[in-house]
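After this line comes chain A, so read on.
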Amino acid sequence: MSPVTFYLLSSVGIFVVCLYGLIVHAHLIRKILALNMMGSAVFLLLTGVARRGELTDPVPHAMVLTGIVVAVSATAFALAVARRLYEECGRAYLPEEDPEDLSEEREG
Partner candidate 1 sequence: MGLIGSNWLVVPIVLPLATATLAMLVGRRSAPYLGLLTASGILLSVAAIGLTVLEEGTIRYQLGGWEAPLGINLYADGLAVFMLLMTAIVGAAVSAYAVGYFTSRQDESGRVAGDSGDRSGSFWVLWMFLWASLNGLFLSADAFNLYVTLEIMGLSAAGLVTLERRQSALSSGMRYLFVTLLGSLAYLMGVALLYGALGALDLATLGELMYPGAATWSALALITLGMALKTGLFPLHFWMPAAYSNAISPASALLAGLVGKASFYLLLRLWFDVFDGGLGPGPGQVLGLLGAAAIVWGAVMAVRQRRLKRLLAYSSVSQIGYLFVLFSLATTASWGFDAWSGGVYHAFSHACAKAAMFMSAGAIVRSVGHDDLDRMQGVGQQMPLAVAGFALGGVTLMGLPPTGGFTAKWLLVSASLESGQWWIAVVLLAGGVLAALYVLRFLNPALIQVKVGPVARPATQNLEVTAFVLAFGSFFLALLSAPLLALLRIGTPFASVLLVGTP
Partner candidate 2 sequence: MSFAELLPLLVILSSALASFVIFFLRDDRSRLRTSIYLGGEIVKLGLVLVMLQGIYVGAQYELRVPLLPDIDFLLQANELAMLFLILSAGLWLLTTLYSIGYLRHAPNRARFFGFFGLSVSATAGIALSGNLFTFFIFYELLTLVTYPLVVHRETPAAMRIGRQYLVYTLGGGVVLLAGIVSLQLVAGSLEFVAGGTLTGDEASPAILIAIFALLIGGLGVKNAFVPLHSWLPAAMIAPTPVSALLHGVAVVKAGAFGIVRVIHEIYGIELAAELGVTLPVAILASFTIIYGSIKAISQDELKKRLAYSTVSQVSFIALGVSLVGYLDTVGGVAHLVHQGIMKVTLFFCAGVIAETIGVKYVSKMGGVGRRMPWTMGAFALGSLGMIGVPPMAGFVSKWYLGVGAIEAGQPWVIAVLVTSTVLNTVYFLPVLYVSFFGKPTGEWQEERPHTRFEADWLLLFPTLAVAGLVFLIGLFAGWELSPLGWAELIASRQWEGQFGN
């Protein structure tokens, strides 16, 4: 087993652990952490794949670099929404079910 395979398996491990965590945890910060690390898992897989051949493949590296920037953008936005939500209703959890709230009527 080559060291590359270790990292490939490691990335799968991170991916499923975070997928599980994303679903079971209710706290928004926890969910965003899980999503962010899931991204890292995919990047790790790509980096591992890039190292397989004789030459190191620059294409996955470029993909990962793009991915990192996308991930930080998404994380920043998600955190901002979480904060805004907290400002509005004082909780950092999503409601379990979306009630049909007729009291909030007006658009705007």
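Rule of thumb we're sticking to: contacts are C-beta pairs under 8 Å (C-beta built on N, C-alpha and C of every residue); 3 or more make two chains touch, one makes a residue touch a chain; residues count from 1.
Per the selection procedure, all candidates are chains of the complex that A comes from, given by their letters.
These figures come from a predicted structure and were not determined experimentally.
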Quick check: counting C-beta contacts as defined, which of 1 or 2 touches chain A in this complex? 1
Chain A residues touching candidate 1 - in the complex, by the definition given at the top: 8, 15, 22, 28, 31, 35, 38-39, 41-42, 45-46, 49, 52, 59-60, 63, 66-67, 70, 73-74, 77-78, 81-82, 84-85, 88-89, 94-95, 98, 100-102, 104-108
